[in-house]
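Working notes, beginning with the structure itself.
Removed: one protein chain of the complex. Kept in place: all other protein chains.
Coming up: subunit A.
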Amino acid sequence: MKTNEAAVQKKSMKERMGSMGNNLSLIIAIVALWVVLGIASPFFSSFDNLMNILLASAITLIRASGATIAMITGGMDLSQNATGAIAGVVCATVSVSMGAPVWLVILLALGIGLGFGAINGVLIAYLKINPIITTIATMQIFRGIAWLFTDVTIQVADKSLIFMGRGYIGGVVPVSVLIAFGFFFLAFFLLKYTRFGRQVYMVGGNETASRLSGINSNKIKFICYLISGLCAGFAGMLLSAQVGAALPSSGAGTEMDVIAAIVLGGLSLSGGKGSMVGTLLGILILSIIANGLQVMGVNQYVQWVVTGSILILAVLIDVIRSGALKKQ
């Protein structure tokens, strides 16, 4: 098995070079966007606005930390926002009506995420149901459960939770940004420096081969969805703290935001390829565009057109660079 892992590592050298090139393109794109938007609006380039961008990216980064791992296995998790909605409303209720301490609320959010992630994991890894179909279905189920739990918006009043959501360390760095980077570095470390991470890439690259080399691919996939659910649960709770309210409809209709950022970051939808750095850069690009257009006062619908077009352009460039068009 070690030999196989070594082979994967060797093979991935070439891919790593490609990944570096992809990341470099994204960094250049970020710099270019920063310059253009900075010229267009004098307020865009301020430090405060940089913090706004990072704050708006924090929730997506936490979700994406889990989703990237699941997607490298060739999977997909569209139920993250619905899981987060349940975690948000349950945690807010427990916090408001029972006065639960913040550590208990965090544990609850993580537990809810793990529980719903486990359902996805079992359905996808062990019962072999297609990940897209599974998570579309569980997205509906989880959203329904959130609505059954409450049809009202619940205020988040706990000061510790609010500090976690929109407080600043030293009046400069938002707490939720630090938390998001904590999740990012954990996922980065898991994927890059652990045996589990290598196994994730192997399962995504060629599941049959990985199984033949002794990897329990079902178990790896199951764990990936547990992680994805865990991130979703925590992100849902933190989002409620950020905006000061928990809604059963939280995140509805924005399920593709995380996927879009991850794909923009160079992850292959067929699995086996992708990185947390790419994901981070993808998130930053989309957040910079959204924030820049908002600061300039551009109409929301124009923002959608611009964001969608950039996503298509990015994927198209990736297709051209990978030579897929020539192969056909």
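As a working rule, a contact is a pair of C-beta atoms (placed from the backbone, for glycine too) under 8 Å apart; a residue touches a chain by one contact, two chains touch by 3 or more; residues count from 1.
The rule we apply is simple: contacts and distances are computed from a predicted model.
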UniProt lists the protein of the undisplayed chain, choosing from "Transketolase C-terminal domain-containing protein", "Sugar ABC transporter substrate-binding protein", "Phosphoribosylformylglycinamidine synthase subunit PurL" or "NADH-quinone oxidoreductase subunit N", as "Sugar ABC transporter substrate-binding protein"
Missing-chain contact, candidates A:Leu24, A:Ile39, A:Met98 or A:Val152, resolves to A:Val152
Those residues of subunit A that touch the unshown chain are 41, 43, 46, 48-49, 52, 55-56, 86, 90, 96, 115-116, 118-119, 122-123, 126-127, 141, 145-155, 157, 166, 174, 239, 242-245, 247-254, 290-291, 294-297, 299-301, 303-304
